[in-house]
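Heads up, one of the protein chains got dropped from this complex, but the rest are sitting where they should.
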Amino acid sequence: MGERAQFPRRGGRVTDRLMIVAALAFMILFLLLPLLTVFAQAFAQGLSGYLTAILDPATLSAIRLTIIVAAVALVVNVVFGLAAAWCLARFRFPGRPLILTLLDLPFSVSPVVAGLMLVLLYGRQGWFGPWLEAHDIKIIFALPGMIMATIFVTLPFVARELIPLMEEQGAEEEEAALLLGASGWQMFARITLPKLRWGLLYGVLLSNARAMGEFGAVSVVSGNIMGLTDTMSLDVKALYDSYNIVGSFAVASLLALLALVTLVAKTVLERRFLFSSSATGEAA
Amino acid sequence: MLAPTADLALPRGRPARNILPGFGLSLGILLFGLGLVLLLPAAAMLGDALTLGPAGIRHLLATPRVLGAFKVSLGCAAAAAVTSAVFGLLIAWVLVRTQFPGRRLADAMVDLPFALPTSVAGIALSTLYAPHGWLGALLAPLGLRVSFTVLGVYVALTFVGLPFVVRSLQPVLQDLEAEQEEAAHMLGAGRFQTFARVIFPAILPALTAGFAMAFARGLGEYGSVIFISSNRPGVSEIVPLLIVNQLEEFDFAGAAAIGTVMLLLSFIFLLAILLLQRVARGRRNG
Partner (left out) sequence: MTGHVTIRNLSRSFGTFAALRDVSLEIPAGELVALLGPSGSGKTTLLRIIAGLDLPDAGQVLINGEDRIARHPRERGVGFVFQHYALFRHMTVGENIAFGLRVRPRGERPTRAEIRSRVATLLDLVQLGWLIDRYPSELSGGQRQRVALARALAIEPRLLLLDEPFGALDTKVRKELGAWLRDLHHGSAITSLLVTHDQEEALELADRIVLMAQGKVEQVGTPAELYTRPATPFVLEFLGEANRLPCRLGEGGAAVLAGTGDVLAHGLEPDHPLARSGADVTLYVRPHDLLLEPEHEGPVVITRVRMAGAFAKVEALMQGISLTALMPFHRLGASGLREGEHARLRVLHGTAFAAEGVEHPAALRFEARGVTVPA
C-alpha cells in the first residue's frame, strides 16, 4: 500500500470502519450471495442429486464439447496473440493505432452481436452461405461456428497481456541475439518466448476462463439443440428452461468452480510477475 | 478488463525499418485473424442492414418494440453504471486505503463477475431474487419485486459492471501522492474537503472511464439478464434479446440493423474510454 498520508484524523477511524463495513456489505450482497446460491441450489437434493446431474450423459457431452472448443480457441489465441503482439509491440507502421483499437473491439461488443455477425456471414442466408453449402461445410449450428464465436470473444486476451509486456521489456535482448548470430526463429524460441512465459500464461488463463464460460455468442451461433451442440454454459440455460433446477445449478457449480480456480491462479500469477510487468495495473 | 491497449501517440524515434524479423508474417497472421473473425462478419452485418435502406432502418428503429428495448437497455445500463460507480469507488477506496483482515481475499473477489460465466450469474441472480429466494424474500415485505421485473435487469447489470469501476480506480488511487493531501491538510482542509477538492478531481478520469466501461458492458449484456428479467417487450426486453428474437423469426435484415447500431455504440464507447484512460494515465504520471 505504500506510504499513505499519515495525518491525524479525528473520527477518521470511525469513518474508515463505516466504509469498510459498507463496502463489505455491498460485496457480500452482490458478489458472494450469488456465488453461494449456486452451490446451495446445486446440492438442494443432496450429494446424490448432484452426482446424478453431473454424470448425466448430456452433461458429460457438454463438458467434452466445452473442453474441445476451449482447447481449439486456446491454440488459435496463442498463435494469434503472439503474432499480434510481435507485430504491434516491435514495429511502427501506418494503421497501427487503428489495429490496436480494433483489437479491443471484441471487449466492448455485445456477445449477441458477435454471434449475429458470424451468422450473417457464415449462415445459410449469409454471404458465404451458398458457397459453404455447396462444399458441404457447416459452420453455423455446428462445432466450427461455436469455435469461431468463442475465438471472437477471446481474441484480444493474449495479445493485450503481451503487448505492454513486450513494450516494457524492450527489444535489446532480441537485438543482441541477432547480433550474436541467431536466426529469426532461434531468437524467437530462445529469447522472446522465455521472456514472455508469465504474461502468456496469464493471458491464456483469462482467455480460457472466458472461452469456457461464453454464453451469448455461442448461443446465437449454435441454435441450442440440446445434447447435440451444447457447451456447459448453454446447458445451464437448457436445463433451467426445462425446470431441471438442480441439474442446471449442478453444471453451473462446475463453471463456478472453474471461475474460482481462475481467480486464485490469477492472483498468484499477478503477485509473481507483478515485479516484472505493469500489465495488471489495468487488467481485471 | 476493458482497458484498451491502443497507444495512439507514442513515437519512439525508432525507425520503421527494423532489423527485427517477422514483420510480414506477424502482420499477415494479425490481419488474417482480424479479417476473418471481426472485419468480414462486421461487413456482412453492415451490408445486410443496408438492404433495408436508410428509410427502412429509420422506420425499424422507430418501432415501439425497438425503441422500448433501447430504452430498457440504455436506461438500466446507465442506472447500473451509476450504482457501480458509486459503490465501486467505495470498494476501491476501502481496498486501497484501509487495512482489514481478509482484504486480499476481498480484492480477489472483485473479479468474480468477470470470471463467472454469464449464464451462471444469470440463474444465480434469478434464484436469489425470486419471491422465495434469500434476498427476494427479504425484499418482498418492502414491496420491492426484483425478479421478473426491469429492476432485475438493473441488479444484474450492476453485478456485471462492478469490477470495471474498481479495477479502473485502483491504480490511480494507489499512485496518488500523499504529499498533495498532506499539503491540503496543512493548509487547513478537512478530510472531506481534501477528498472533494484534491482527490476526487484527480481520480475523475479513471472513474469516468470505469463508468463508461460498465455502461458499455451493461448495454450488451445478455446471459446475466435474460433469466432474471421477464423479457416483456417494451418493459424489460433488452436489445440483445430483441436481436435473438429477430433471428429466431428469420428477420435477418432487422437484426442486422439493430446489431449495427449496437456495434456503432460499442465503437463510440471504446474511443471514449481510450481517451479517458489516456487522460487518467497522464494525471497519474504527471
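As written, the chain order gives the labels A and B, with residue 1 at the start of each chain.
Note that in this section a residue touches a chain if its C-beta (ideal position, glycine included) is under 8 Å from a C-beta of that chain, and two chains touch if they have at least 3 such contacts.
Here the structure is a predicted model, which means the values were calculated and not measured.
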Option touching the unshown chain, where A:M146, A:I191 or A:L258 are the choices: A:I191
Residue touching the undisplayed chain, where the options are A:L24, A:L178, A:V236 or A:L258: A:L178
Absent-chain interface as seen on subunit A, which is shown: 172-173, 175-183, 186, 190-191, 194-195
Touch residues of subunit B, complete complex, unshown partner: 13, 15, 17, 19
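What we mean here is this: only the chains that are shown with their structure count from here on.
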Chain centre separation in whole Å, for subunit B relative to subunit A (CA means): 16
Subunit A-facing residues of subunit B, complex: 1-9, 11-12, 14, 16, 18-23, 25-27, 29-31, 33-34, 37-45, 47-48, 87, 90-91, 93-100, 104, 106, 108-125, 127-128, 133-135, 158-159, 162-164, 166-168, 171, 174, 178, 181-182, 185, 191, 213, 216-217, 219-223, 227, 239-241, 243-244, 247, 250, 252, 255-256, 259, 262-263, 266-267, 269-271, 273-274, 277
Contact set on subunit A toward subunit B in their complex: 1-7, 9, 12, 15-16, 19-20, 22-24, 26-27, 29-35, 37-38, 41, 76, 79-80, 83-84, 86-88, 90-93, 97, 99-114, 116-122, 125-127, 148, 151-152, 155, 159-160, 163-164, 167, 171, 174-175, 178, 184, 187-188, 206, 209, 212-216, 219-220, 232-234, 236-237, 240, 245, 248-249, 252, 255-256, 259-260, 262-264, 266-267, 281-284
